[in-house]
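First the structure, in the form of structure tokens, and then the observations on it.
The complex appears here without one of its protein chains, the remainder shown in place.
Chain IDs A, B and C follow the sequence of writing; residue 1 opens each chain.
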Amino acid sequence: MTAEKTGVWFLGARGSVATTATVGALALRARLIDPIGCVTELPPLRSPALPGWSDLVLGGHDLDTTPLPKKADALAAAGVLPARVATAVADELSAVEEELRPLPHAATQSQLVEAIEADLRSFRQRHSVERLVVVNVATTEPVPSWLPEHDDPSRLLHDPLPPSALAAYAAFRAGASYVDFTPSTGARLPALDALAHRVGVPYAGHDGKTGETLVKSVLAPMFALRALRVHSWSGLNLLGGGDGANLADPGANAAKVASKQRVLQDSLGYAPQGTSRIDYVPELGDFKTAWDLISFSGFMGTAMRMEFTWHGCDSALAAPLVLDLARITAAAHRAGRVGPLPELGFFFKDPLGDGPSDLSSQWDRLVTFVGTL
Amino acid sequence: MTAEKTGVWFLGARGSVATTATVGALALRARLIDPIGCVTELPPLRSPALPGWSDLVLGGHDLDTTPLPKKADALAAAGVLPARVATAVADELSAVEEELRPLPHAATQSQLVEAIEADLRSFRQRHSVERLVVVNVATTEPVPSWLPEHDDPSRLLHDPLPPSALAAYAAFRAGASYVDFTPSTGARLPALDALAHRVGVPYAGHDGKTGETLVKSVLAPMFALRALRVHSWSGLNLLGGGDGANLADPGANAAKVASKQRVLQDSLGYAPQGTSRIDYVPELGDFKTAWDLISFSGFMGTAMRMEFTWHGCDSALAAPLVLDLARITAAAHRAGRVGPLPELGFFFKDPLGDGPSDLSSQWDRLVTFVGTL
Amino acid sequence: MTAEKTGVWFLGARGSVATTATVGALALRARLIDPIGCVTELPPLRSPALPGWSDLVLGGHDLDTTPLPKKADALAAAGVLPARVATAVADELSAVEEELRPLPHAATQSQLVEAIEADLRSFRQRHSVERLVVVNVATTEPVPSWLPEHDDPSRLLHDPLPPSALAAYAAFRAGASYVDFTPSTGARLPALDALAHRVGVPYAGHDGKTGETLVKSVLAPMFALRALRVHSWSGLNLLGGGDGANLADPGANAAKVASKQRVLQDSLGYAPQGTSRIDYVPELGDFKTAWDLISFSGFMGTAMRMEFTWHGCDSALAAPLVLDLARITAAAHRAGRVGPLPELGFFFKDPLGDGPSDLSSQWDRLVTFVGTL
Partner (left out) sequence: MTAEKTGVWFLGARGSVATTATVGALALRARLIDPIGCVTELPPLRSPALPGWSDLVLGGHDLDTTPLPKKADALAAAGVLPARVATAVADELSAVEEELRPLPHAATQSQLVEAIEADLRSFRQRHSVERLVVVNVATTEPVPSWLPEHDDPSRLLHDPLPPSALAAYAAFRAGASYVDFTPSTGARLPALDALAHRVGVPYAGHDGKTGETLVKSVLAPMFALRALRVHSWSGLNLLGGGDGANLADPGANAAKVASKQRVLQDSLGYAPQGTSRIDYVPELGDFKTAWDLISFSGFMGTAMRMEFTWHGCDSALAAPLVLDLARITAAAHRAGRVGPLPELGFFFKDPLGDGPSDLSSQWDRLVTFVGTL
């Protein structure tokens, strides 16, 4: 696969996750950093089927116009990435800046889809990219009030669709695969699934699992495997940053909170009391603090408790996974996989399909999957 | 297996774990409680090969002479088990009391082994017990300064051995299997292993995994599977109760702390900085609080942290596992398994053999194992 | 003061706080317990001016009809108070039960006030009570949409008033002082204040300070005295129990959350980011867990953090303070104090008047005040 180029097109290319992923991909290519956080570099997942760091070509859309180097400096100042690395890849970063496009404006949905598709095709051609992956790391959308339930792609645009679905539509029409790292709608519509199958491209999602839910995906199985009864599981997520600002919006917040609860029911077989809340605290910046309290009982009902605090940098957790997803999805595309990729549940809070919800089984499934590519 | 009786002989039969296990076994037999914490009651482990709750006959040794019913009342007052349950099984508990024996005194090691063996054989005969499991839940011994390394059972008693090894010796001579729920030496001597093979009995251990280490066995793999780099992992365990009092002794403390660290090296492939401490705080009684701080880094080295607090009742966590172990080991014995049972790593901090250290893989292995019985 | 009787009339007499206070008062009178949690028993507050435990006569109103002894048993089962103590004071508790009255029903507000007043007067007469304190420990009311702002008692009942204000009105008319341990309106109306002055009785409030806010009242001053800058202070309170069930109601929740934030602004001189949330988790029962995260900076802006978890039994914290308040308010009444008692800010989240908000200064003020009685 040496000569082949793989394109990675970020929706939300100037956001924290995409910028961190971009700086990191450039640094990995230049061998400036160890691949901490990149699971595709762990021995069980290392595979010649995956495109190499040097084979990735980056581009993307955003509404915002802040130049990437400026965004990278801001992330360095906020402690998300080392200033030293941002400086070392400054030239390459400016080159990626040239590949970013403003999200097109258009009078109708059809024209918007066409304009996005045109940007994708032009990017592919410009760089002789063999395969293209569109990765959604744009702002989380509110839960839409209406979505089409039919499987007829030709009728898709008759009614208003959320931007993430329009982007998936454009991606499929351009022959690109699609990864949704957000809880937005994306490709999760029967008609888009039909289109992906017709075009012959895979897609993956939803909502990257990087903090509280990641921890839940190992702790909830622990309680289940030990036959302990979990009575309540309550959480509070405090975060600033762009994602936090957006989640202060009740609609987007609801989308997120729903993805966060699924793992408990799936792992335990019942839903304990309690909810997981998200609060926007600008002062906390790009670092998120989550606190969870779990009340449970043991033999003969004896009451016990566990609590944990997670203090993580969301973008530094998400960015390497975004690159992992791009590599694996491109390889799946090349290997002829079409439609949803439930084998990638390891990466997501709310995975497509009916796979296991515990991290360890998800890992086993992922290893098997990558082995077949 | 309906008609067959399985004997369970506790070393430390009047301790908190054994008393809780005894009350619980009687309550399960009488269908007074749900089997919370009993993993052998989870669907994947439920098996006709395991002795039923009504087929277990309980007995044991202890140095102490506090009557079981009085010990059960104290545990109820301390919140370890419900007074209601202790009252409901009072008659059966008095019956078990009749089966407890003082740990024999003897002038020499040989005589002590013979006296223990005699108690075990008499118990088997008295109850027409088909198979007997000796379960060590006695006080943790200090790390011994000297242990025999040869594999010749006939030379075993030439030099001083710790009590747990003498008990394993007696168990094997009486044709009983042996489970060590403590970090003490137990059957872990080449000559005892040779004897177990010669006699044809299995044995299992070491050191029940019920709190901080249980959590480590799912969190450490999480960091490993996500390619996150763990820099330090420090812990403090605060506990009162009999076990706590004993662990205030530096020798016993050292034995315990060593078992607690193994999982990190095994899961991560390297040993992060930090240690796990145990402090005795009598006021905390039978509830243990463990606090752990984990510092780690993500993409490009960004520093993050996680901490957790575990507030568990050790005896209520240990007791059902002790019963699970007795059931599984008896079934393994019946199925002709001989020597160490590394497939039981799920239960232990410091398992025999070279199995996986993450809880999920240990679970898979256990399920497979029980399926073969 | 030996011969004088002091009446304590609980609004919400069958609730958790009142029942715990009642059992405790009877146990103190019988010298069955140490006065843990009773600040009036600390040397600087011990005063012959305060009525003794044996001089208190208890009674009250409630909507509920569960007998006090039954409520006490439930609290014992939930671990709020020792079963042993409830049993020891069973007879005295049944005697108090005889003094409880259903909250009167009436066609109009005037008639309701008269009926309450009649119950109070009858209680005073029945027991030759010298001074009566009405203590509101009833369910927190939603924040009322409308409240009278004038100071004319004669016009008070022209428009609908919340029950706590009607009760304060009745108390004043009966010559009783009034303590509000809840965030409800109570005596906080200009016309009620005018009435208290006319009648010559004192009143105190609002909202007992027993958990998260208590901790805030010492930590916020610590940051202030050290010139550290607090950027955010976020909290989550998880609680079950009757109070928790009521706080699941958004109106009552809002009343409570507002009282909780005042201390930060007062201590720091500015309002840091973040809010304090309350979530109802029935499984947690009468124990409340609060978690707070404080982000702050030191010299040259270096970012730091503190977090705390408070796991307290609300009723066991509130009940002794309720008794302290009754003793002090009765003594203040006797000493001729009239109108609001801002000197009791030590006890409250949202104290009347403009006193200091740090616990230590509130203590100094309280000691001085009790010294003048």
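A few points about this structure:
Keep in mind that, in the parts below, a contact is a pair of C-beta atoms (placed from the backbone, for glycine too) under 8 Å apart; a residue touches a chain by one contact, two chains touch by 3 or more.
Keep in mind that what you see is a predicted model, and the values were worked out from it rather than measured.
Residues of subunit B in contact with the chain left out of this view: 231-232, 234, 236, 238, 272-275, 277, 279, 281-284, 289, 291, 293, 295, 305, 307, 309, 311. Although one chain is hidden here, its contacts on subunit C can still be listed: residues 20, 23-24, 27, 33, 35-39, 41-42, 79-82, 85, 214-215, 217-219, 221-222, 225-229, 287, 297-313, 316-317, 319-320, 346, 358-361, 363.
Everything that follows uses one rule, which is that only the chains that are shown with their structure count from here on.
Among all pairs of chains, A-B has the largest number of C-beta pairs in contact.
For this pair, subunit A with subunit C, the centres built from the Cα atoms lie 50 Å apart. Those residues of subunit C in touch with two or more other chains are numbered 309.
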